[in-house]
Each structure stands twice: as C-alpha cells, then as structure tokens.
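Removed: one protein chain of the complex. Kept in place: all other protein chains.
Chain nomenclature is as follows: A and B, assigned in order of appearance, with residue numbering initiated at 1 for each chain independently.
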Amino acid sequence: MSVKVWVAVATALLAVLLVPPLLTPGADSGETSQVRSLRVLVPNQPGGGYDITARTAAKAMEDADLLRNAEVFNLPGAGGTVGLGRTVGERGNGKLIMSMGLGVVGAVYTNKSPNSLLDTTPIAKLIEEPDIVVVAKDSPYTSMQQLVDAWKANPGTVTVGGGSAPGGPDHLAPMLIAKAVGLPPKTVNYIPFDGGGELLASVLGGKVAFGVSGVGEYRDQIQAGTLRVLAVTSKNRIQGIDAPTLKESGVDVEFTNWRGIVAPPGIAQNDRDKLVDVFARLHKTSQWAEALQRNGWTDAFAPGDEFKTFLENENKRVATVLKDLGLA
Amino acid sequence: MGQLLDGFATALTPTHLLFAAIGVLLGTAIGVLPGIGPAMAVALLLPVTYGMEPTGAFIMFAGIYYGGMFGGSTTSILLNTPGESAAVVTAFEGNPMARKGRGAQALAAAAIGHFTGGIIGTMLIVLLAPFVAKHAVDIGAPDLFAIMVLAFIAVTSVLGSSRVRGVASLLIGLTIGLVGLDEMTGQQRLTFGSLHLADGIDVIVVAVALFAVGEALWVAAHLRRKPFVPIPVGRPWLSKADLKRTWKPWLRGPAIGFPFGAIPAGGAEIPTFLSYVTEKRLSKHKDEFGKGAIEGVAGPESTASASAAGTLVTMLTLGLPTTATAAVMLAAFQTYGIQPGPLLFQREAGLVWALIASLFIGLTLLLVLNLPLAPLWAKLLRIPRPYLYAGILFFASVGAYAVNADIFDLLLMFVIGVLGFAMRRYGLPVLPAIIGVILGPAAEQQMRRSLQLSDGSLTGLVNSPMAVVVYVIVLLIVFFPLIRRLLPSPTPPAAPTPEREKVDA
C-alpha cells in the first residue's frame, strides 16, 4: 500500500474520532440544572391523554427554560404496557421518562405484563382528571337514570366505548358503574379504542351507545353542543360542564384518573434527583398553572417518594378492583 | 369566499410568504432524511416556531407538513427507501423508473401529482369542511372492514406471474403483521416474550428492508461486471406522452385520497395502494407496471397529498387527529391555546382561513422549488454503483437506528432484508408482502370491532349502507370476468392489440 492510502485512512479515522466531540462542546457540563435531550415516552396514541399531558409539560418546561431538546415520542400498545416494557428495559437510562397514569397500573394486570410499575423509578404525580359518561347529542339517553335502565335491560346491545384497553380507567369506570347498579361486569360489552381521539369519532357517530373517557379531549365538542355529558365520575361537579356527579345520579361510584411521570429503573441517584427537581420546579411555574387551567386538569402534584407510596397503594387498590371484576 | 380572500391577504404578506417558503424548504430537507417522516418533521421543528405569533407558526407548519411528505417520496423514488408510509407505494414504480434513467420524470410526476392532489384536496377543504365534519364520524368499523376486503381483492392484481408465489409472499406479509400485542385484548402474538416485538414491526422497516436491503444483497450476488456506465439522466421534463398518461391519475388521486384522509383510522397507506391498483387496472400500459410505469407514481402521490388535506379537515373541524402528523399538529395548536373543534371556525376564523390560504401557497412554492430540482436530484444516481448501494445501505441503517436508538431494529432490518433476497432469488414478488403487513392488522382489528359492536352477530359486518355498497363492488369485481364471458363479446379479440400500438407510437 502506498503512503497516500495510509494518509487517507488515518485522516478518515482521525476525522470520525475527533469531529463529533468537537461539534458538541461540553456535552453536559455547565448548566447542571437544565436537562438536555430528554426523551419523553408516551405509551398511547398521539392525541390521547398521556400524550397531551406529556406535550403540555414539555412545552411548559421549555418555555420556563427548565429543559432543552425534549423529544416526545409515542409507543402505543396494550394500555401502555408496551411503553412500560420499553421503559423498564431501558434500565439506567437517565435521559428517558414516561408519561403514565392509572391506566397503566390496570393494564399491567389485565395484560399479565412481565413488568410492573413498581419496577420503575417514580418521578412525580402531576394531575387528576375525572372521567365523563358521554353520548352524542342525538342519542336517546338524556339522563344517567335512562341510560342505566336501558343498559340493565339489554347489556349486550348497549355498547360502551372507552379510550383504553381492558383494565384502563375508561374500562374500570363503566365496570364499577355496572357493578354499582347491579349489572354483572362480565355482561358489559366494552369496546376498546386506541385513545380518546378514536373513541370521540365513535361517540359522535353514534357507533357506541355511550362513551366513558377523560374530560380533557372533549371540552370543545361539549361546548359546541355536539356531545351530551350524562355524568361526571369525580366527587364534585366540574366547572364549565353542566352535568351531575354519579352519586347525584344515584350511582354510588367515585372515580378519578390521575397521571404522572416515571423513569426507568436503576437510574443514578443524581439523575433521579435532577428529574424530580425539574418537575418540582415545573409545578411552580406560571406556564404550568396556565396549562392546567386551559386543559381543565386538577393539580395533584406529588414528588418522588410521595408518588412512590401513592403508586404502591394505587397498585393494590386496582388489583383488588380487578379481582372483584374477575379480570385479575 | 370572502373569508378565504381575507386569508390570502394575511398569508400573502412578505413575512408570511417567507415563513411558508422556509417551512417548505425545511420540510423537504428533513423529509428526505432517513427515518424521519412528516410527523417527526413537524415535531422536531415545533421548537423553531416558539415565540412566533400563531398565524405565522401555522403557515410554517403547513409548509413543513407538505414539504415533509414530498421529501419522503423523493427518497422512495431515488433510493428505494421510503421515508414514510404514504410513500411506500411510490417506490413500486418510482424506483424502477429512476433506474431506467427516468428519475427526473418520476420526480416531476410525483411533484405535480403532489401539487394537484394537494390543491384539489385543499379546495375540497374549503367547499366540504362542514359536510365532512358531519359525515366523517358516520364511517365506522364495518365500513372500514368492507374497504379492507376490497383492498384484499385488489391484491390479486399485484400477485405477479405465478399466483402461488404471490400468495406465499402475501402470507409472509400477514405473518409479519401478526407480530405484536393483539390490539383488542393485549395478548402477545409471535413476540416470543420479546418487548422489542411487542409493538409489532413497523411497515417502514419492512418496506426499507425488503426493498432496499434485499435489493442491495441481490445486486451484490449478481453484480453486472461491466465498465462503469452511469445511469442516464435523460430529458429533464415530462414528454407529451408522459403528460398524456399522467393527467388522469393526478385528477383521480384526490377522489380516493381525500375521503380516506378525512375518516377516522383512514390514513394514507391503503388509499395509495388502492390508487396504484386502480391506475394499473385503467392503464393502457399494464405490462409496464412493475418496471416503471409513470401512472403508478402520479396516482399514489396525488392520493397521498389529498389524503393529507382530508386529514386536516377532520382535525380542524372535529379536533380529531386521524394520523400521527395531525396529532402533532393538534398538539401544536394546543400549545398556542387554540382548541381545534367545531367552534374553531367561529373563534379563530382569521387564523383558519390564513392557514387554508397558506396551504395553497405552500403547495405552489413546493412545486416551483421542486420541479427545477428534479433533474438535479436525479443526477444523484450517476454516482458509481458501489457508492450508490453502499449509500442506500447506510441510509437505511441510519433510518432504522435513529428513531428508536435500538440495535434490535438494525438486526430486524437485516433479517427481513435477507428474506427479501431469498424472495428475489425465487421469484416471490415483494409487493404483496408489504400489502400484507399494511392490511392484515388493520383488517383484523376492524372486523373484530364490528363484531363486538353488534354483540357478536354476523350482521354487524353488513349493517351499514356504505359497507353494503362496498361489498357489492367487491362482488362485481370478482364476478365481472365471469359475467363478461357469458355475454356475447361485441368486439373481436384481436382488436386491442393494434390500438395499443397506436398509443405507444
């Protein structure tokens, strides 16, 4: 081989070794409080609940200069357990967080997922959101009582649509309602959709008799009068929505969905603290307060360890409920 | 109409025009990159628009959206590596055209198809938005399943010369489509406990592996050892004969694409395939299909673009995202505190009409920028063969790896690539396999959802007028050859041959 060839190979090797580090000077040093190139995993479809929460939080953080280069990406499937599996699989990755909520807790059981949320590193609980029982405006049902009567008479044809797989909040809520009104949960004809977006179309088009889903994605349609809310599942009525609570309608069920953030297991203490800290600071920003108001979410912030305890309790509660329903 | 003119007045200010141009350029540039489709392009460029006022930001988004879609088909044609699922079908005819030195024509047909489809689609937004908003949600699972059945029937026309080998290929595709968690019950299927496979195998990975990696390996095995002759670039423009063959596909595209884009779970993969099959059926050059028929580029591209416009209708009027890109756009709206939905046209009329006007402007800019670029892009293929195929493998690898940063995706691509090699060796067409991956999971989900909606009764599959109409069409297609054979033939069978020669001349 000639000298020329050696020079060329050496130049190429030096270039690939040296240029990339020079292009990204001081990768993580300097700004210790700011988190760079964080990837936010959303375990359901774009437009769904975890998705809106994740994108809203990422935007508020970037606006408040807490974060740079956050990339929100979707890995939907099986009520979020696909995303959970990925998160648990990324052991030690301090640059990945997952937006999640009650739905993932239940899906772990119904899908017999090998991974549990207890394997993850809880970062923070962020918000709560009640579910609504909703029908299209030309639906024959105008009150919860009417719906329940029709449902009890004919559980097979009065179909329920929900934005989550069996075990998710949109599935748990109608099952709890069924149980409360004396309908065996196994007779309920529940049809899962990929998130609230797809369900919305089916409710609007009258494909399902009624839908149960988080209120967030439906506000505009409700305001426009194309959807009718029969009841809200929370303890109190929701501002801006003219509907009674389930208890007021004679159904003794109280149910609230919540959402939060977890990180992969086994991440460095330093990484974990940084993430908890960044969400604690997000919680204090005006951008976040504004986002909560705009989306009609209830603030339910709980950082790191507090969230861990909550998650353990919630895990037990859901397991009990699902066993009651014969699903776990 | 007056509002649309106001919209144009807003969109045509120098600043907004500049935003639209930047959007189109950025979108095309990013759409050309491997592994990055329009959804990711919009998501990645979201931060660029922070701090801009909403109208400017959305005008830019519109440019990025259409630019990204167009960029995806450029790589599809030139390198056989589709950048997004809507461009998979374009590769069927686009890449053979490019290999024959007709890359510039393929790109021009794609660019004009994109423009025509987009313009007609956008006009349909203006004219039909309220109608679509009212009826899009009427389309349900039985209708979608009926359309899938139609698409399966259509697969028979791409099975190739040996039926049994075509069906084998389709079944391989269906098997790949089965991998992952069952969407209705979350049960694992063919995942072998691997979480990497739990979310199924992306159709882009399958397409790039079968097309690009499989072909590179196949070429390696039988490389033509001859003195280096670059692929001729040929005339840069579409000839009269080309135009004669493409204008109808361009105009037919929106008829298929727009409705699909507008309905929930419609997307762009199935309509582009249906457009391809339609063009093949209607073409006077059926024998050219598979070897670079320009209709097979013009139709699907126009369809894809019109389906993007359809997507926007549902998103703007219902707040309902029907594709990943629409979902990212929806999120973008929400970060500006704007909630798309039935009240959007009243609340934000100025913004919406400026956005619609900027769609027209963006599409025009895209055409003006890309038509002259087509011959330049096509020159890319003049690089020596080793570099070309090395570049294709490099490009495919980056695309597979960058999105999920997972080596497993590279290995998966290799395994499917080897499969593509074997299929080429033994004359199994790759096209039916791709269609199987696209259609299989969607058809199964819609069928099972229909049956559940009807509480298990089989009538649930046919209880909607649209489904019935589609099934009637299916029956007509299946039995038409039979009926025609029974009827007395009005023309002697020798007639078609001279006619075709006349067209060719």
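Throughout what follows, a contact is a pair of C-beta atoms (placed from the backbone, for glycine too) under 8 Å apart; a residue touches a chain by one contact, two chains touch by 3 or more.
As a convention for this text, contacts and distances are computed from a predicted model.
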>> According to UniProt, what is the chain that's been left out of this complex called? Choose from "PTS system, mannose-specific IIC component", "Tripartite tricarboxylate transporter TctB family protein", "Rod shape-determining protein MreD" or "Cation acetate symporter".
In response: "Tripartite tricarboxylate transporter TctB family protein"
> Any idea which of B:A198, B:A304 or B:L428 touches the chain not displayed?
Replying inline: B:L428
>> One chain isn't shown here. Among B:A86, B:A104, B:A198 or B:V213, which residue touches it?
In response: B:V213
>> For a quick check of understanding: of B:L12, B:L25, B:V126 or B:L171, which residue touches the chain that isn't displayed?
In response: B:L171
> Considering the entire assembly, which residues of chain B contact the chain that has been omitted?
Replying inline: 30, 33, 36, 44, 99-100, 161-162, 164-165, 167-168, 171-172, 174-175, 178, 182, 184-190, 213, 215-226, 231, 384-387, 389-391, 393-394, 397-398, 401-403, 405, 407, 410-411, 414, 417-418, 421-422, 424-428, 440, 444, 447-448, 451-452, 455-456, 458
>> Using the document's contact rule, name the residues of chain A that touch the chain not shown here.
In response: 1, 4-5, 7-9, 11-13, 15-27, 37, 69, 71, 110, 166, 189-190, 327
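Assume only the chains that are shown with their structure count from here on.
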> How many Å are there between the centre of chain A and the centre of chain B, using C-alpha atoms for each centre?
Replying inline: 30
> Which positions of chain B touch chain A when the two form their complex?
Replying inline: 39, 43-44, 47, 50, 136-141, 180-181, 183-187, 193, 195, 198-200, 264-265, 318-321, 324, 326-328, 330-331, 334-335, 337, 339-344, 449, 452-453, 455-456
> Touching chain B in the complex: which residues of chain A?
Replying inline: 45-47, 51-52, 55-56, 59, 62-63, 69, 71-79, 81-82, 85-86, 89, 107, 110-111, 114-115, 156-157, 159, 165-166, 189, 191-192, 194, 197-198, 200-202, 204-205, 207-208, 217, 219-221, 223-224, 226, 294
